[in-house]
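To start, the structure under review is shown below, and the notes come after it.
One chain of protein is taken out of this complex; the other chains stay put.
Let's look at subunit A:
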Amino acid sequence: VNLRPGELLAHDSSVLGYLESASLMSGTLESLSGLGEDGSSVGSDSEINGLVIRRTDKYGFLGGTQYSEASEKEIRVDVARQREMKWLDMFSSWDKWILRRFQKVKLRCRKGIPSSLRAKAWQLLSNSSELLESNQGKFEELEREQGDPKWLDIIEKDLHRQFPFHEMFAARGGHGQQDLYRILKAYTIYRPDEGYCQAQAPVAAVLLMHMPAEQAFWCLVQICEKYLPGYYSAGLEAIQLDGEIFFSLLRRVCPMAYRHLKKFKIDPILYMTEWFMCIFSRTLPWSCVLRVWDMFFCEGVKVVFRVGLVLLKQMLGSVDKLREVQGMYETMERLRNIPTDTVKEDLLIQEVISLPVTESLIERECNIQVRKWRESRGELTHQPSRRLHGTRAIFEYKRRAASISSGGSFSFLGAPVPPPGPLRASSNLIHFTTANKQDIPLLGRHAGFIYCRLSFIDVCLCVYVPL
């Protein structure tokens, strides 16, 4: 029997009662009594922006443009189960999989990571789990520090402006917003030279939808330092450079869209800034966001380029479509507000996978654009070579660093490497019910949300005990 987390909780009235009070404390908008069959919740009426909404979608959205209608097709239960087993198998000997069967890992990321295991997978793919292991206590230490008011002020202003339609972030001062503050503040102390960039907030928020603050923090660190170095730094050189790279890739991939943008003098920076800096988290329907992030964690920035190119192709790739956007302003409006119902998950992912834009092509284009930059604008502070193209590159970087620092032994920067994760036996429900009230921000209807406070192992056991 495949029990959903929600059902499990619904049968345990003591847990439910507990959560109810926890929710009242955290100020979420819903009553926690009703659990829908599809994992959504039937709450008391909540009013957001004049809309009365009763149910969240399966991702926790209460409304807004990224709200998913229930009609979305679901993967069959047995298929989902099979995928989960495959992923659990990979988790149990992760390094071996990356080293020897990376193509398979990549393929599975492209198919979509099972939502119940997504958080763990993202952490493994980005290697943030190891970073956390080797930095035990560091996050708490960062949290204890004061922080620079210059950053804290602006972070505070942004807290209620991240996914305001998501139940986790809807309540002012609620747990979502509190955690967001914690990790964004921690980052400014971790990297005082970088500070805070507003585009980091939505990225951090997406991570928080899946994992606890400490894990989300290290994941954010990996994104900012390995996947997209320089994107959030003062001067924003990296994003501007990528804009140029993006535009010249477009010329290759879709000359029609390229000519159109060129004709109306629409700089890439005008439309791709938010796409790239937020890794499309504000642009696409939510199911697509998750699929894109699954691939992004595995394959790196290439995925971001490809998604952007596919979107331009879809919006500006035919004479008919161009006819609707004759003008700079019209084009910009289209690119900045992509109607979410026009983006079809399967189609988008299929096109992204088949687009012939490789790492080496991006690197080659990068070299050309760096040269042009130096000729026209002078020296770059940003070092494009710091960027690592996904899991495999991060893994190799780690091994190189390890062999330098410890003369060949297999550890990361001298820190002990934890044994690759065999299933730890832990009594999950006890763990759950005895957890600090404050630590249960939301009802765990969606596996992803349970994750908010539990390790993935707990959830696996939670879900699979009946097996």
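Following the convention adopted for this analysis, a residue touches a chain if its C-beta (ideal position, glycine included) is under 8 Å from a C-beta of that chain, and two chains touch if they have at least 3 such contacts; residues count from 1.
Convention: contacts and distances are computed from a predicted model.
K.L.:
Can you pick, from "Sys1 protein", "NADH dehydrogenase [ubiquinone] 1 alpha subcomplex subunit 13", "Ras-related protein Rab-4" or "Tubulin-specific chaperone D", the UniProt name of the chain not shown?
P.N.:
Record says "Ras-related protein Rab-4".
K.L.:
Just name the one of A:E74, A:D89, A:E141 or A:E333 that touches the chain not displayed here.
P.N.:
Considering all chains, including the one not shown, the answer is A:E333.
K.L.:
Can you say which of A:L228, A:C278 or A:M315 touches the chain missing from this structure?
P.N.:
Residue touching the chain left out of view: A:C278.
K.L.:
For the chain that's not shown, point to the residue among A:V206, A:V221, A:I239 or A:L261 touching it.
P.N.:
A:I239
K.L.:
Out of A:K104, A:K157 or A:R251, which residue would touch the omitted chain in the full complex?
P.N.:
Only one listed residue reaches the unshown chain, and that is A:K157.
K.L.:
List every residue of subunit A that touches the chain not included in the displayed model.
P.N.:
For subunit A, the residues touching the absent chain are 48-49, 64, 153-154, 157-158, 161-162, 164-165, 170, 197-199, 201-202, 232, 234-237, 239-240, 267, 269-271, 273-274, 277-278, 282, 326-327, 329-330, 332-333, 336.
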